[in-house]
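All protein chains of the complex are present and in place, except for one that has been dropped.
Our next item is chain A:
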Amino acid sequence: MSRAASTAIKPAGSSADRHGTRKALRHHRLAETFAAWSLAGPALVLLVVLFFLPVFAIFAIALTDWQFGASNLSFVGLGNFKEVFADEGFRASLVNTILYVVIVVPGTIVLGLTIALLIESGKSCRAFYRAIHFLPFMATLTAMAIAWEALLHPTIGLVNQTLAGLGLPTANWLRDENTVLPALAMIGIWQNLGYAMVLFLAGLKSIPQDLYDAADIDGADLWLDRLRTVTLPMLGPVTMFVFIVVALKAFETFDTVQVLTQGGPGHASEMLLYTLYRESFEYLRTGYGASVAVVFLSIVVALTLIQARVMDRKVHYQ
């Protein structure tokens, strides 16, 4: 590649002096190219081996009936995808995942935004409140899921004790097919709202004071007026960003399902990533698992592209 490049820029000048400069320049270019590729080489090789070949492999495997460990496999075209979408378990998994996302995303955004607005509306204890609300986002979810299981325990759990104490109906949250998904979604909101809060806090900081001054002159005296005319419209792009990022996180929910419910009862809490794991690594239905991965990948990539389009209008990476 570098040889082709060097012949392409063969100097046309005849003066020995100019020839010498060009030669030096060409030498410099070659040296820079060589240096760049030696520095980026390891990363390039690893990106190909650990990201790009696996992506191609997943599409290829999805078109076969391969079962891990089997010595023979045959091409089945889109057969796996037909099977995937005809499978009641997968359809339940897809619907549950979407339902979960539909609960978690608005819940996280509304709570995260409210808490960010409250924190920002005063000067005292900001770091303290931010720390408390952010805590669940970095705590090990596997361990916290176990704590949640104790909280949601049908007889000795704090949730049911409190409800019973208040004379409200209780439930066996994680074993009842009507409550299991909302219960997991509640844990999802609990975990992510601090993340949304931090992003909103950053968005609030970037709103110029001038806009509030202008709103004051226009007679927006009340806090609510300023919120409606300045704060919320200015938070539009941040909200879109939070929306997508939280949606992606919600789509990728795995730990709580694996630790707390294993997809049950029935298929009531089965979600895409758990289905992907179980089909690929427990049932070893490799071809089938790969096509679940392709479906999952399509959703995630679609969401990311929407995000990229939205952010592109606001941010430039150069």
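Here is the rule we go by: a contact is a pair of C-beta atoms (placed from the backbone, for glycine too) under 8 Å apart; a residue touches a chain by one contact, two chains touch by 3 or more; residues count from 1.
Everything that follows uses one rule, which is that contacts and distances are computed from a predicted model.
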| item | value |
| --- | --- |
| Hidden subunit of the complex - UniProt protein name among "Ligase-associated DNA damage response exonuclease", "Na(+)/H(+) antiporter subunit B", "Carbohydrate ABC transporter permease" or "(2Fe-2S)-binding protein" | "Carbohydrate ABC transporter permease" |
| Hidden-chain contact residue, picked from the options A:T64, A:N80, A:T231 or A:S280 | A:S280 |
| Among A:A24, A:V55, A:L78 or A:A214, the residue in touch with the chain that has been omitted | A:V55 |
| Among A:L73, A:A147, A:A214 or A:L232, the residue in touch with the chain that has been omitted | A:A147 |
| Interface residues of chain A (partner: the chain not displayed) | 1-2, 5, 32-33, 35-40, 42-44, 46-47, 49-55, 57-58, 61, 68, 111, 115, 118-119, 121-122, 124-125, 127, 129-144, 146-148, 150-151, 155-156, 158, 161, 190, 193-195, 198-199, 202, 221, 223, 241, 245, 248, 252, 254-255, 258-259, 273, 276-277, 280-281, 286, 289-290, 293, 296-297, 300-301, 304-305, 317-318 |
